[in-house]
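With one protein chain removed, the remaining protein chains of the complex are shown where they sit.
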């Protein structure tokens, strides 16, 4: 039984924690939050590139570090804990991953080395306004090497250099890849509830684009991509949940009322115990997701959905009850509680809302039950 | 604003409480529970008949007391509080009500005086085994004055003299009325989780039966009947929830641990506060149901479903957390906690499970929203 | 059971309707969109003045102070009717509801005659200075010091969560005059001119981005002893008088509710069909509707008791704890339904009313805390409604300056 990260992976975690404590204290997050113009923290992002994190999952022959997904999970958890305001998730969990999964050799050679080196930022453009996307209702369309339609919100779409885009085509849904600095593209920064991870709308008007993967197979590719990214998002959410729990615990221990630490009141103790329970279940499920991701196990769709659902719920609960534990201070702008509350919500919807993942979980469970029978 | 029971109705409540404290202490309920043969408490049932309760909703010209539904709600709440083991609900909320709503003059004259006088007991036979009934899947069928098929469980079906039966027919679903002592009928007492309200299976084999109401209209009639009964069941559930809350409170005040009353621990205080909240919301919703029932308001389907859903949830919560408050004693047969837990579950499924009522609630809400627009 | 007014109530309601329809505009018929706060306050002063000239200014007060001794039911009827109109009443809620009755109960006749008419007529706006950073749920744990200096008292310290402090003229203030006696014994209560030297007001920005409250700092602020309310050391008793009159005054508590969710789910799709057809969505709506309807029907029961001249039971104590949780739940769920687009804030293009869901999601955490946290309210229900004992009090009878206050 070896269901833990290895010693090397834990060393990587220590390194990541030291780096992020240094380069990404919550003041860094607040700077991006309070700024009207910053999309991310450029120094932090550069530091992450310098550490090779953008190339962790990319094989060495494409300029990456060639570590693996467990290492990426370790980094994801720490990024979640620190609320790092960078385009890492979009670029690494989604764009890089889509290229690794579906790119032709030429596409890989073209993009992966630059993604690994942090020369370009990628993203995945899926949503088309409010509401979940559906395979048969995509309005963005791809034909004859050109892409037209509106995608929003696109995470980090304002600063990304390339986007993987889910679009309709004559053959059915397709994934294609677009250089966002080419013609026929208009981008607008969007105001959102979590300004520490930027979002944009991107309007494509016959923008040059190339097919990524198989024509007509875009929806299935997207599902596969989302499952893999869900594990990494789950680790970010676990890290965030843990940080919110830690913050609540620290405050409860320091805050006194009625002559005693509020952490000695059962209402607070049991609240924190419930946050711990949710976080522990989510983390254990995320470990299982990490195992499935790193071994390309057939259990991945089930494991990913389970990790995603429990981590989404854990981060929501911890972020919300961290505010509650802080009492009046908790709902001031000055305290940091709302940073977690905002991030919890933006991560919760980023890969599609809870419902989508609960549904995938049960579908995968049906299939695994059927396979066992 | 007059959203309370009247002074006369409260006097009736006082009378009912005195009567039930005297004739239906929990020992009476336990006697039926522990007995292998008793279906109900006959003396209690006779006492209720003597008080005229079986005729409360029946007009005087059919031998009833001609009071009204608010009075019936008052009685229902007290029956729920005392866990009275009698066929009152089946006979009064369902069979009597079905006759009042859908009976011909002749049928009313035939049955209502005897129901009012407690000479016969009625019930409503709807279920056909495990799972919810559906209009287009009824297996019991009615044709040419004869009824065939199996109904189970039928509440109080072992002792009822007449049953209103939901069945399929050529014209569509129908309600019909059957004398259970006639030919072609076989009844078997069923073992259930709540032996304090008996249940039976009834097999009809070309049993003589008469149409009640309109041919083909049975499903709609059933929906109407269930909505009306739901308000009365909701009051029983509120009464039960309140009794379980009171029992938990009394125990918590008396039980000491760590040198103090366990009622001084926040874990217990907040648990009881939550039980109080659930019970209060349920009671207020039930009052609205009572108003709608007593005034034949068009809001009845919404009000009834709301009363039903919140009362089901409140009784479930109070019954379950009453056990929890009692600790080890709570899960002994000797303590009375499980009487509420059993009754909460049997009332929860008796008119169809929670899902059915949540669904009706939203359907009614849609219609009321549409009507307002 | 019915929902009708008694004849007396009907006649009062008709009178109120007559005044309102002649003097105010129905909600939704006016546009105050770009009104500044100053303009809003000005409009509120004018409306209060008009009400006072016509006998509607402070219904529940006794006649001698400009009131009309209205019954609780009449107050509710007035609130229902005034609520239909675009009537700017917010700035006076605390003054009329809490400060005025306290001044009336404790101030000298001279002060009463000087201050109360100006409150009634809208000339003066009042605020309440109770909460402190260290005194949240533990309200009496306050540290703002008052020290006697001749005929004056000198005040130093900090208050927080003061609504409207920056536009208020007067305030009521509770201070610690003696830290060497037990927590509840050493308090002294005053009223003061908010323009006094040494009073500094700073707005608090909430997580929703709004600023409904202030911090108020006191640096050597002088208050004449004649403005003391109650005895020296008797401030806690005065506080209780004030709090008995408390109504929920925690800023904007209106938020998303079931009808908004019904509208959203009929207009957004899930799995390729209207979200309204989704059973998981329906179940949630049903449960929240039970809460909404349960709270409304509970209010009806309270009003019925008032209408009969009875004192209502404790039923309404559940209102905020249920309402705040519901608001947070619906806000959060609505955003989830809007999926990735749910977090986009776009006022120009908001056909799904997403800003209401977002605003409620960000506002509800405050509502779960302000005016008594969820936890404090459950304590109150347990103790005052169900009669359960208090938690163990380790601070009882101990001199205030010896009570543990945690790490410095």
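The chains carry the letters A, B and C, assigned in the order they are written, with residues numbered from 1 in each.
In this section, a contact is a pair of C-beta atoms (placed from the backbone, for glycine too) under 8 Å apart; a residue touches a chain by one contact, two chains touch by 3 or more.
Everything quoted here is computed from the prediction, not taken from an experiment.
Residue-wise, the contact with the chain that is not shown comes from C:282, picked out of C:228, C:282 or C:301. Although one chain is not drawn, the whole complex shows that of A:11, A:42 or A:273 it is A:273 that touches it. For the chain left out of this panel, the touching residue among B:142, B:204 or B:265 is B:265. The chain not shown here touches chain A at positions 1-5, 70, 249, 252-253, 260-261, 263-266, 268-270, 272-274, 276-277, 280-282, 284-285, 287-288, 290-291, 294-295, 305-306, 309-310, 313, 355, 357-359, 361-362, 365-366, 369. Considering the complete assembly, chain B touches the hidden chain via residues 126-127, 129-134, 136-137, 152-153, 190-194, 199, 254-261, 265, 267-268, 316, 320, 323-324, 327-334, 337-338, 341, 345-346, 348-350, 352-356, 358-359. Taking the complete complex into account, residues 271, 278-283, 391-392, 394 of chain C touch the chain not shown.
In the analysis below, only the chains that are shown with their structure count from here on.
Chain centre most remote from that of chain A: B (centre = mean of CA atoms). Rounded to whole angstrom units, the spacing between the C-alpha centres of chain A and chain C is 40. Between chain A and chain B the centroid-to-centroid distance comes to 51 Å (mean Cα coordinates, whole Å). The residues of chain B that reach two or more other chains are 265-266, 270, listed in rising order. Residues of chain C in contact with at least two other chains: 375, 378, 391.
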